[in-house]
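Got a structure for you, written out below as structure tokens; questions coming shortly.
Complex shown without one protein chain; remaining protein chains in place.
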Amino acid sequence: MQDFFDIDSALSEEERAVRASVRQFVDERIIPVIGDCYIEGRFPKEIVPGLAELGVFGANLPEEYGCAGLNNVSYGLIMQELERGDSGIRSFASVQGALVMYPIFAFGSDEQKKHYLPKMAAGEIIGCFGLTEPDFGSNPSGMISMAKEQTDGSWVLNGAKMWITNGSQAKVAIVWAKTNGDKSDKSIRGFIVPTDTPGFTAKDQKGKLSLRASDTSELVFQDVHLPKDAILPKSGGIKSPLMCLTQARYGISWGVIGAAMACYEEALAYSTSRVMFDKPIAGFQLQQQRLAVMLTEIVKAQLVSLHLGRLKDAGKLTPQQVSLAKRNNCDIASNVAREARRLLGANGILAEYASMRHMANLESVYTYEGTHDIHTLILGQAVTGLSAFN
Amino acid sequence: MANMFAFAESRGGALRRVAFEAVSAARALADASGSGEVHALLAGAPGIASLAPELGKYGADVVIVVEHAGLANANSEALAATAAERIRSGGYRAAIFSASAQGRDLAPRVAAKLGQSMAADVTSFGLAGDALVVTHPAYAGKVIATLRLTGSPAIVTLRPGARAAVEAPRAARVESAQPAADPGASKVVVKEMIAGGGAKLDIGDAPVIVSGGRGLKSADNFKLVEDLAAAFGNAAVGATRAVTDDGWRPHSDQIGQTGRQVSPDLYVACGISGAIQHIAGMRNSRTIVAINKDKEAPIFKVADYGIVGDVIEVLPVLTAAVKEARAKG
Partner (left out) sequence: MKIAVCIKRVPDMETRFKIAASGTAVDAAGLKYDMSDFDGYAVETALQLNEKQGPGETVVISLGPDVVQEQLRKALSMGADRAVQLKADRVPADGLAIARALAAELQGGGYDLILFGRQAVDSANATVGPMTAELLGLPCATAVSTLEIANGRATARRDLEGAAEIVEFPLPAVVSVDEGMPRARYPSLKGIMAAKKKPLEVKPAQLGDEHITIEKLELPPERAAGRIVGEGAAAVPELVRLLHTEAKVL
């Protein structure tokens, strides 16, 4: 879309080049197929090698692990472009990069990093992230999955996880579980669980009306035996998975802007060509109001995420700032998508147009990685000093 | 008064339509300048001289015939040297080539040899004082540039089909000449000529083009497009970039910004949405028909007549109707 606020002037040549390359990939390889995938309820896994070759997985992790070593603004722009295609594609990349590669990078041993990260960057190993449980979504500290250390140092894992993106595709799962019978959230540790380990099952969740071009699964662990080196040695407490979520939420704050941009562009193009009462509907005040509001909200979101990225690159980012961006941007993106769908009239309900697909996807994005309401409470707590969680 | 040069393109011992267009364009320039002559260069294998009268029909006063066994196939190096030498010695005001595959290959080399600038792919032209003013479609046909080319001779390639050849018959004098460079010494050698399929019309020559896009859903369904082309009798089959990319049709069938630019009397777009890339190649068609299931498709913005519907259902019915109409005459 038109760079109305000349935000490009705040991007480096390299950041613009990263965006251009991913944009072209999305335009040529994702957008032409994604509508059909959505209808079929199918993740287009045929694009994974292309995404890997491009280097989007863990793009902000260091080059020594086969990653691109980009700054966080470039990483955010990648998420934006992917979600301009579809939230499901961005989710796939978010999970692989921020929720699987990042914890291995941050909490893993040297051996784990050297073994997994290059293969994950190359798309040879797909990962998933198991934190949420059927009864513990907004309150992950309450999880009941439990790992017990055996006398030889190996582990036995029991429990279940739900709403797991990539669950049925993954070769490994990063599973968060309490340990050794300790029910406090301080006992939570991360484990690298190969999905072919006996006792591990993943089942796709059917009947989704959102993120249909993405796999969402339920994981069950029944006496899953894991070797000693399955544990992420530097993980400890609920703080560890929350650090992963901060990474992912950062990417989401950028990603949803992409979905909003796609909707805005579609609405603008449609309104200037669709004629009603003998003139393009873009000439009517009600549609101009829609477009003006969409544009304004998108520009604001872009500035929020760009500044957030600069803070992250400077090492000054706080999780609460990420909450603000995730909360705001998901909200405006949902509204933009809905308004775009409405502007498109009856055509807007067809899969041929992207707005309703984005609108439905964004309901998930609004909900996952900390619902809108939870981020509201995080901000409330941050400014008042009073927790309203319980 | 000034003399004009035209390159008379031939292939396989026959003149191409673009040869007449070039001669006719040179005729128009010569007439506009007063009473100049048109000199056409006709080069090919021995025997090519017999074609000279055909050039006279379109206004050539002199046909410079260069016969050599080494010119049976296109031989750009020898032809460029020969054309450049004739243009240099002939004192022409302008030299017209076609913007055909051969002309686009040849004219820039001739221009560089002569140290003259050239105007490419022009759709109209006229002398204006010491300049030749031409129009040239640029930016995928979305902008028409008017360019002023100074220096003499003015070298030009003329877009095929942009200006129909007009008869201006005269008995052309034939002048025999030798190649200015040994055709046998050329470094680029044609090893093989691959002819188009039999009597198949080229998309650049066909008065009717039936073209197919992704809306046909499969390579097999191109049979429906071919059937309609056959029903017209004078039609060629074209395709969009998406289709040639998918390998449903050869790249040489592609019509569009990165393919061929065509301007037939009738263009039938079947299952083509009308991407700018495609429109750039066919927007100058005289009459455009579009069949597409999406009534908002951009192709309907350039089409004179549209049918909203599934191309796979519409085409057989249209084919039958065209056959019937042609049978009635």
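The first chain written gets the first letter, and so on, giving A and B; residue counts start at 1 in each chain.
The criterion applied here is as follows: contacts are C-beta pairs under 8 Å (C-beta built on N, C-alpha and C of every residue); 3 or more make two chains touch, one makes a residue touch a chain.
Keep in mind that what you see is a predicted model, and the values were worked out from it rather than measured.
Of A:L11, A:I30, A:V48 or A:A68, it is A:A68 that touches the chain left out of the display. Checked against the full complex, the candidates B:A69, B:A171, B:M193 or B:A219 give a single residue touching the omitted chain, namely B:M193. Of the listed positions B:M4, B:A181, B:A242 or B:V322, the one in contact with the omitted chain in the full complex is B:V322. Not every partner is drawn; the one left out touches chain B at residues 11, 16, 73-74, 76-77, 80, 100-102, 104-105, 107-109, 111-113, 115-121, 133, 136-151, 160, 187-196, 200-205, 208, 232, 241, 244, 251-252, 254, 257-260, 265-266, 276-277, 280, 283, 286-290, 295, 300-310, 313-314, 317-318, 321-322, 325-326. Within the complete assembly, residues 2, 13-14, 17-18, 20-22, 24-25, 50, 53-56, 59, 63, 68-70, 74, 78 of chain A touch the chain that is not shown.
Methods note: only the chains that are shown with their structure count from here on.
Note on chain placement: the centre of chain A and the centre of chain B lie 53 Å apart, centres being C-alpha means. Across the complex, chain A meets chain B through its residues 273-274, 347, 352.
Against chain A, in their complex, chain B makes its touches with residues 294, 296.
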